[in-house]
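One structure is given here, and the rest of the page talks about it.
The other protein chains are all here in position, but one chain of the complex has been omitted.
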Amino acid sequence: MQLLGLYNYWVFVVLLMIGFYAVIAKSNLIKKLIGLSIFQAAVFLLYISMDKVEGGTAPIIQAGVPDQIYSNPLPQVLILTAIVVGISTMALGLAIVVRIKEAYGTIEEHEAAAMDSEA
Amino acid sequence: MFITVSIAILVTMALAIIRALRGPSIYDRILAVNMFGTKTVLLVSVVAFLFGRPDFLDLALAYALINFIGVLAVLEFFQSRSLRRELGAAQQRDSL
Amino acid sequence: MTILLAVFLLTMLVITAVAIVRTRDLFAAVMLLGIFSLLMAANFFVLDAADVALTEAAVGAGISTVLFLGALALTAARERESGDSRWLPLVVVVIMAATVVYATFDKPALGDPNAPVHQHVAPWYLSETPRLIDIPNVVTAVLGSYRGYDTLGEVFVVFTAGIAVLFLLGSGRPGELFSRPPDELSTGGLKHHLIPRVVGKLLIPFIILFGLYVQFHGEYGPGGGFQAGAIIAAGVILYALLEGETRALAALPESALKVMVIGGALLYTLVGVVCMLMGGNFLDYSVLSTNSVAGQQLGIILIEAGVGLAVTGVLLSIFHAFAARATA
Amino acid sequence: MTGNWQILAAVLLPLLGAIGIAATGTRPNLRETVTLATAGALTLIVWSLLPAVLAGGRPTAELFRPLADLPIAFEVEPLGMLFAALASLLWIVNSVYSIGYMRGNQEKHQTRFYVCFAIALSAAMGIAFAGNLLTLFLFYEVLTLSTYPLVAHKGDAATVRQARVYIGILLATSIGLLLPAILWIYNATGTLQFTSGGILAGHIDGPALGLLLFLCVFGVGKAAVMPVHRWLPAAMVAPTPVSALLHAVAVVKAGVFTITKLIIYVFGIDYLFAEPSAGWLIYAAAFTVLAASIVALRQTNLKRLLAYSTIGQLSYVVLAAAILKPLAEVGAAVHIVAHAFGKITLFFAAGAIYTACKKTEIDQLRGIGRRMPWTMAAFTIGALSMVGVPPTAGFVSKWFILAGAFQSDNFVAIFTIILSTALNAAYFLPIVFRAWFREENVAPPSNHGEAPWPAVLALTITAFLTLAFFVGNQPVLDLELQLVRPQP
Partner (left out) sequence: MTLTAQLPALQVVLPMLTAPLVAFLRLPQLSWLATTVASATAFGIAVLLTQAVLGTGTLDYAMGGWPAPYGIALAIDEFGALLLLIVTGASTIALLAGKASLDQQIESARQPLFYAGWLLALAGLSGIVMTGDAFNIFVFMEISSLAAYMLVAGGPDRRALTAVFKYLIMGTVGATFYLIGIGLVYMMTGTLNLADMEARIAEVADLKPILVAAGFITIGLALKAAVFPLHAWLPNAYTFAPHAVTVFLAACSTKVSLYVLLRFDFFVFQGNLERHDVQFAGFLLPLALLAILVGSLAAVFERNLKRLLAYSSIAQIGYILLGASCVSLLGLTAGIVHMFNHALAKGALFLAVACIGVRLSRLWVDDLAGLARQMPWTLAAFVAGGLSLIGIPGTAGFISKWYLISAALEQGLTGVLTIVVIVVSSLLAVVYIWRIVEVAYFGSRDAQSPPVSEAPLSLLLPTWFIVIANVYFGLVPALPVDLASAAARSLLGHLL
């Protein structure tokens, strides 16, 4: 059970690494951004895994159930904010990719770099 | 009972994912995504009952709506892309 | 049961993520990313994070997919074959993974009620909220009041992104936010497809209504300004998909979007400033009313409204900026 | 800004002058008037400090206090007084000469030239009056930077290359060696204040002291102790007035002045004398004296010959300081003056020749004495002073240095002085002989006479000073004997 209890963290690590690999290894700019969003999603998982209490329920207080255990609300608040930050970054990143495509005619990083070194 | 249902849903979700991963045609994928969305809605509803918080059916509703919009967006993307291709081809013909 | 669900969902998450990275078809990758988000959201739900699950679904599966598709339409749908570097990144990734796994061995297991996170700060929120603010959804209380300054920051992150996207993709003409697409494309949409059109248009009022419900029910159930903003924005986006850009912009024109963005951001900030003028600290809603609990509730409703307005406005502006950008 | 107003005025006045010069740049006559007026006023102010210092006073002033215990502050002591008095006086003469030279050669960028000159003088005043090592270092760098445009004046590729050598060596040595040395001293002693008897005693000793001395001597690149002398011949691409004032007076003298000051006020003569690891300095100086003289022997270009002669003469000062005996220190101070008068005369003469007939090579000088008698007479006096023949200034200083060397029975020094005197004679006297007693071998481009009158006037004055110093050196001696006399 102990090992299974840490499964969340390991998945977090694996997702983090898959995302990070895509960010640093891929040449396609959109693919990099996709990797980045997986990378960020992994962190969301890390936080949300913390909030769970065995036998608890979502932290919305139920009237008339005095002994209810509630999960931790704070990581949820943080991740709400982080999700918003993530989508904002993504939108800006995509806008830049669109502009790069218009300016260079490609969205492959190495091709754009090659065009600049010629110029 | 809820547990049996949710396990059945999980199995269908797995099947949907396999179809989405393997393709082969783009329509297979779109259909798989749509189906996966539907299954998620079901899962959420069942789990809400399982946890004894039926008021979370709100979420299921939201998922269903979002899923619908997502699929329509994909379709629109396809249509405008083929439209654009046709336009491009037409322009090429004109210029010839 | 929770563990079983979690293990299954997490395993599927990993499989999906690998598939996303491996496929060279960007279009397929974006669709798989949608599945990834839904899986993630379901997982959040299983882990008792209802608010986050709602947000992840609305943002990850909804808005994010739409934006990626918009960008793909303007760029390319396939990844080129070459150009990736393989070995060095792999080594970096493996070293990092080893480091993080090293850290996990001392972590408290999932759901452990004795974990430090459940001992400090959070119990205070759970026990004091009924007395201090008296709304059932503690997440909303923390978001709106205890950490209201973070949420203000969050609104401004979205706002910044909106400004930045408009700066990069906007029309560049004075007084006009979006570029106008050529006629052949703008009349498009799914106008000529009867079934989606009829069904979709029927749904739109319900989507908006549901968004308003999420907005104002945020104190009692999962939801709040951000989720509502995303859902309402999705509703308007649906209209744009069905009827085309031009008509969507006619229905909810630029000026309205501007009012929403400015109004939302200002509403939030000004609530804070009014608190200052009334003798409290910034965002100290207790002073808004003679009764401090009522003041808190009023403050949270107001700032949630601000969040909802601003998020709807910004997300729609971003969507239009992508959708309306002419592709020559 | 507090303290003695004359000190502050001496440092700031040339800067004001520079602004004035820049403002009047479009009207040459007015501009030159400003230069001369500034130089005159500066001399008056500096010399007005003299009585107080002669009476044993030590006026002080403070400009800023950037670091808690390290102010930018000034203190006038005999050595600095001498240097300042000399530099300010010669600035007037040099300005007169510059007017003749710059106009005679129709040089470009004359305003920049005069502005930089004035800034350099301000820096020289700062060096002279510096009350601590940090202040000295600050003005030392200002001097380096402000003279770069003067050296690179011509602006063609070759000149810029040479000027790069000039600034490169000076900045590199000062930042690379002198600055760490200063930090070391500060770290060891907690002060950088110039103090009679030195500040290092009891803080740094043994081989470390020798190393520190090494950092200081070679860090002060302006003193041109070999092997950091390369900048001096390189700087000869500058117009002659620059070479004259800066490379016979201000820059190089700032170098040897700094070394002397470091030895007297930071290391302490007696402390250094007792430390065997510091003994290498005298050999380095002796080597430089002899090597520079030998190199000078082989020069065919007049200004380059003068440059190497300067290197040798500078090391006399270092040598004298390194003897570490009271009389030798006085000799070092006196030699700063004596060499200044003599060498500036020589440079003026070289410049006058160039202005009159564009001759730069020694070989071309045959018979020139007959065309330019004033110039060559002055040149002869300067050359004799370099060799150390009475009745010139050079004799006085050599006398004191020799006396100091005998005081400590330092035979290396004695031998070096005697041998180098012979070498000096060997490279200067043939020129004088050729100029007066040989027939012209190359036809001059024009049937020229003397250079423009301001130039001739200037070199006459300095030649006169060279002679006058032989008899009228008492005030200088009075001043400098205070260095070795215990403070009242």
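Order of writing sets the labels: A, B, C and D. Residues in every chain begin at 1.
The rule we apply is simple: a contact is a pair of C-beta atoms (placed from the backbone, for glycine too) under 8 Å apart; a residue touches a chain by one contact, two chains touch by 3 or more.
Bear in mind the structure is a predicted one, so any value in this text is a computation, not a measurement.
Visitor: List the displayed chains that the omitted chain touches in the full complex.
Guide: Looking at the entire complex, the absent chain's contacts are A, C, D.
Visitor: Where the complex has a chain not shown, which of C:3, C:18 or C:121 is the residue touching it?
Guide: C:121
Visitor: For the chain that's not shown, point to the residue among C:7, C:77 or C:164 touching it.
Guide: Hidden-chain contact among the options goes to C:164.
Visitor: Would you mind spotting which of A:6, A:25, A:53 or A:92 touches the chain that isn't drawn?
Guide: A:92
Visitor: Any idea which of D:102, D:167 or D:238 touches the chain not displayed?
Guide: Once the missing chain is taken into account, the touching residue is D:167.
Visitor: Write the list of subunit D residues that the hidden chain touches.
Guide: 63-67, 72, 134, 137-138, 141-142, 145, 149, 152, 155, 159-160, 163-164, 167-168, 171-172, 175-176, 179-180, 183-184, 186-187
Visitor: Footprint of the hidden chain on subunit C, which residues?
Guide: Against the left-out chain, subunit C lists 99-100, 102-108, 115-122, 124-125, 145-150, 152-154, 156-157, 159-161, 163-164, 166-168, 170-175, 258, 261-262, 265-266, 269-270, 272-273, 276, 279-286.
Visitor: In the complete complex, which positions of subunit A touch the hidden chain?
Guide: Looking at subunit A, the ones touching the missing chain are residues 16, 20, 23, 29, 32, 36, 39-40, 43, 46-47, 50, 74-75, 78, 81-82, 85, 88-89, 92-93, 96-97, 99-100, 103-104, 109, 112-113, 116.
One rule holds for everything that comes next: only the chains that are shown with their structure count from here on.
Visitor: Find the geometric centre of each of subunit B and subunit D from their Cα atoms only, then give the gap between the two centres in Å, rounded to an integer.
Guide: So the centroids are 88 Å from each other.
Visitor: For subunit B, what residues touch not just one other chain but two or more?
Guide: In subunit B, residues 53, 56 touch at least two other chains, as defined above.
Visitor: At least two other chains touched by the same residue of subunit C: list those residues.
Guide: Residues 50, 72, 221-222.
Visitor: So in the complex, the part of subunit B that touches subunit C is made up of which residues?
Guide: Per the stated touch rule, the residues are 3, 6, 10, 13-14, 17, 20-21, 23, 26, 29-30, 33, 36-37, 40, 43-44, 47, 50, 53, 55-56, 58-59, 61-63, 65-70, 72-77, 79-81, 83-84, 87.
Visitor: If we count contacts the way the header does, which residues on subunit A are in touch with subunit B in the complex?
Guide: Residues in contact with subunit B: 57-58.
Visitor: Could you please specify the touching residues of subunit A with respect to subunit C in the complex?
Guide: Subunit A reaches subunit C through residues 1-2, 4-11, 13-22, 24-28, 30-31, 34-35, 37-38, 41, 44-45, 48-63, 69-81, 83-92, 94-99, 101-102, 106-111.
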